[in-house]
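Comments concern the structure below.
Shown here: the complex without one of its protein chains, the others still in place.
Let's look at chain A:
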């Protein structure tokens, strides 16, 4: 029982970070009706900003994290929206999807070029000491990762539902034409969405890189798993992305522990196929509309 709890908590911790990235997929889908295939690289890059801050500039970790967050929000939030999404979106969603694939390759190869192909150690933000929860031994880092990720998703949901700005963002996503005639600044709301996505990606990066180490190729796996998590949960619902992320994290751990570690990479794909066959809109998704 304690082993199961251990596997469960550890899976939830990883899954909650997948959920952060999956929420980003959902947000960008709502704002621009496109899939950002550079999302995985958006999670890979902020870790390198931190390493540049700590190793090259010599900043303390907290300052490097703060600066990396700001730089990420500017580069993969505002500039991504201004330089990639805005000019290409009028040409159609497919063009933008291809552009994000190209951007992903550019970011990956740039990281490799500037920082090397070797995995770089990344400082942990939290102590990794094991703690005992009802007999399950899990690391403090896992528990804090879980708490922070879930806390951020809950805060984001509260922001979107309980504030006027959040509801304006929902209006801009669900019915931009109506939002405009009501006086909502649709462009600004869409920009907010991209900034939030960048901040989520940076946070996911800071939480997961101490476990995975900083490597130029981290985005490939992470992006794919989060994309599947968003589809499994329901691409048009934040809570769907959350459920999808947690589900994949937990199932991955359970499979690796109790069945086989050999095929764990196939699990998300199997889950994806099942969900598409049984419930194409995803576990929590709705088939009729766009929702933030």
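In this section, a contact is a pair of C-beta atoms (placed from the backbone, for glycine too) under 8 Å apart; a residue touches a chain by one contact, two chains touch by 3 or more; residues count from 1.
Keep this in mind: contacts and distances are computed from a predicted model.
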Chain not present in the shown complex, as UniProt names it (candidates "NAD(P) transhydrogenase subunit beta", "Aspartyl/glutamyl-tRNA(Asn/Gln) amidotransferase subunit C", "NADH-quinone oxidoreductase subunit J" or "ABC transporter ATP-binding protein"): "ABC transporter ATP-binding protein"
Residue of A:74, A:182 or A:273 touching the missing chain in the full complex: A:182
Which of A:51, A:171 or A:199 contacts the chain that the document leaves out: A:171
Where the missing chain touches chain A, by residue: 164, 167-168, 170-171, 174-175, 177-185, 288-289, 291
